[in-house]
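For reference, the structure I am asking about is given below.
For this depiction, one protein chain was excluded, whereas all remaining protein chains were kept in their positions.
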Amino acid sequence: MTEQSGPDSPDNRDWLRTSIGHSTPDTITVRGRDLASEVMGRMSFAELAFLLAAGRTPSEAETTLFNAVLVSLADHGLTPTALAARLTYTGAPEAIQGSIAAGLLGGGSVFLGPVEDTARFLNEILASIPSDKQSEDSALESAATTAVQRALDAGVRIPGLGHPVHRATDPRTPRFFELADELELTGPNLRLLEFVAAAHRTVIGKALPINGAGAAGAVLADLGFPPPLARAFALLARTAGLIGHIAEEMENPIGLRLYKEVDARASRNAEPETP
Amino acid sequence: MTEQSGPDSPDNRDWLRTSIGHSTPDTITVRGRDLASEVMGRMSFAELAFLLAAGRTPSEAETTLFNAVLVSLADHGLTPTALAARLTYTGAPEAIQGSIAAGLLGGGSVFLGPVEDTARFLNEILASIPSDKQSEDSALESAATTAVQRALDAGVRIPGLGHPVHRATDPRTPRFFELADELELTGPNLRLLEFVAAAHRTVIGKALPINGAGAAGAVLADLGFPPPLARAFALLARTAGLIGHIAEEMENPIGLRLYKEVDARASRNAEPETP
Amino acid sequence: MTEQSGPDSPDNRDWLRTSIGHSTPDTITVRGRDLASEVMGRMSFAELAFLLAAGRTPSEAETTLFNAVLVSLADHGLTPTALAARLTYTGAPEAIQGSIAAGLLGGGSVFLGPVEDTARFLNEILASIPSDKQSEDSALESAATTAVQRALDAGVRIPGLGHPVHRATDPRTPRFFELADELELTGPNLRLLEFVAAAHRTVIGKALPINGAGAAGAVLADLGFPPPLARAFALLARTAGLIGHIAEEMENPIGLRLYKEVDARASRNAEPETP
Partner (left out) sequence: MTEQSGPDSPDNRDWLRTSIGHSTPDTITVRGRDLASEVMGRMSFAELAFLLAAGRTPSEAETTLFNAVLVSLADHGLTPTALAARLTYTGAPEAIQGSIAAGLLGGGSVFLGPVEDTARFLNEILASIPSDKQSEDSALESAATTAVQRALDAGVRIPGLGHPVHRATDPRTPRFFELADELELTGPNLRLLEFVAAAHRTVIGKALPINGAGAAGAVLADLGFPPPLARAFALLARTAGLIGHIAEEMENPIGLRLYKEVDARASRNAEPETP
């Protein structure tokens, strides 16, 4: 192979180039599409989010399933993330970006992170199965059993199983299986997750339901996203929920009232006790 | 007026209640809709985001226009927000929530904030027009002229006009006007923005184009959102762009290479000059 | 003046150079000092923070007063910033940077921001007084009266006055005046703040105490820092308080228990009322 050496050779070209988006005086391009004529009015936000991260446009079925993932993770009430956003709004109402950012920062190993953890756990199991066997139930079942046994032996928690509130069934999970089936998008990660739950039940002797975060992680993995992006989309989804909370906080200051109640209680408790 | 005094009286009820979302062991509810049966597979993410913030479901036309706003603001290339997210990923790749949050934190008065500023400026002008006159062009024109003259006299910049790159026309703006027209959703804020641009041209003697952020702010105001939520949706949109940048950074570490180049240049420049 | 045109001319030199810090294989330099031999073991953290922002080393008296500002703003109990940090820790205990960042993001117009607002208000009044008159009480008094009257006429709140808890006296304020006096560092901003409080009392007919944030802002302004850096140092101070809260949260999970209590109360309140 001869090396190019002219001004367009790979070595001479500036590495500073992105395929996400760019502008000229007359155009804006996102992932190779003209924003005004090809995206605005033609693609939904979820489709563009998929395109930006995956570099390809989702099919109609994929769009439906991807939307289902996003709506499933958007809100879960007064969680720590919603409370952090509302309390931050209380201190800095003029900088709403800080309120949203503060809410997202609680999306770690305990909340939202399990979406990523499940995708990673499933990805790793699949990587142990030859690709021509990944459609066979017996291969999935066997690999799931091995992985679950190994994780439990090592004292590691299996991601995607169990929920502190939805103890019997997380209502999102059967809906994900149903939708994936209807849309003919049930992939190896989602099927594997069922075998993981079954193996866990067999080993432990007690059933733990597949939780919504785990099912969402499996669906995102089947849509082709690497595990960190599974968490990223959970954060995108939650941003919509946080905006809902901030919109409500503007009318009904729950964060502010909570702070005042906390402050009053803590002050009372801090007073020296009478002998 | 007689006071209620029973256990359900307003005074006795706990103020800690949100209408955004809540869970029971068997159900998850968002803004009064059952998540599994009424939202997943039935509503798109953009529709849910609208519902969560507005408390009502958008019409089909509103959904199309709202999606157009979100996609228009999702990405603009290697902006400070994208660079901050990529650099943060370089330092903390295991905590992707921090990378997204860092990117959003640059959404202030210079970037993305103009969406809110334009909505607020238009809202304030409209508030000076009796509501039965807000559909009359002459009333809008006159109020726009007064407001622009007053702002310029006070040395205040008019939001929504001008763009450092799109000097003649921001390609998003005519598309917004076209879409709003097609969808029969052109409202007083968007019409007023045209009069504001015209008044500015008359007073200054030079045309500045309506920029995409300004048009988006006007559209969001016409959809019924208060100004701070206009910025909030710009941040939601940008979250999708940031995820695109992080996805690319995982494959092509532009942030890391930029840091190394900057570090090398700054180190070279810091060396004492030879006499 | 002849233009330089060689390789060291200003036009040819790379603009990418910082005076904050740089490294070579053998040395680390911060603001021109060798870190290992001139800073470590010789300068306190507060002195270095002052040096990094101001570009000069503080005197011993300035160091004492600057430390007093920092300790005065470090903590105020279970404020919204402390709660946001603790709740974020609940969701992402593995990413403590997110917990601290979330706490800082509530440092806006309502909390901590008043330090900056007071410094700015005082700076603006001083800018209206000829510099050779700024040491005269009569000039300060007259300018304070004019500024307060104008602000109140415009419906603008005077920063630095009043406190929801410390209604009679904020205990930090007399201590700041005492320390500044002992250290012979009472400057025009701090003196002006007293005239502002007096003018406000005269106009309104009711005394509002100078609050600790306001006094801290005046002291930082007298130390030579521009208003945005006054808020920045309040955030540095608060970082220490947030670390204290996180340290306690690791042992005594107040944030986690608060979330669980909130969730239980909100769930109970969300249940449909019996007819």
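Note that the chains are named A, B and C in the order they appear, and that numbering of residues resets to 1 at the start of each chain.
The criterion applied here is as follows: contacts are C-beta pairs under 8 Å (C-beta built on N, C-alpha and C of every residue); 3 or more make two chains touch, one makes a residue touch a chain.
Every value quoted in this text rests on a predicted model; they were computed, and no experiment measured them.
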Hidden-chain contact residue, picked from the options C:58, C:80 or C:98
C:98
With the missing chain put back, one of A:54, A:246 or A:262 would touch it. Which one?
A:262
Given C:150, C:167 or C:268, the one touching the chain that is not displayed:
C:167
Which chain B residues touch the hidden chain?
77-81, 83-84, 87-88, 90-95, 98-99, 101-102, 105-113, 255, 258-259, 262-263, 266-267, 270
Contact set of chain A toward the excluded chain (per top definition)
8, 13-14, 16-18, 22-24, 29, 92, 94-95, 97-98, 101, 105, 262, 265-271, 273
Footprint left on chain C by the chain that the document does not show
15-16, 18-28, 30-31, 35-37, 39-41, 43-46, 48-49, 52-54, 64, 67-68, 70-72, 74-78, 82, 93, 95-98, 100-102, 104-108, 112, 116, 165-169, 171-172, 174-176, 179, 182, 212, 226, 228-229, 231-233, 235-237, 239-241, 243-248, 250, 254, 257-258
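Please note the rule applied: only the chains that are shown with their structure count from here on.
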Please decide if copies chain A and chain B contact each other with the same set of residue positions, more than half shared, or with different positions, and reply same or different.
same
By Cα centroids, which chain is closest to the centre of the whole protein?
B
Taking each chain's centre as its mean C-alpha position, how far apart are chain B and chain C in Å?
30
Any chance you could list the residues of chain B touching two or more other chains?
16, 18, 22-24, 95, 97-98, 101, 105
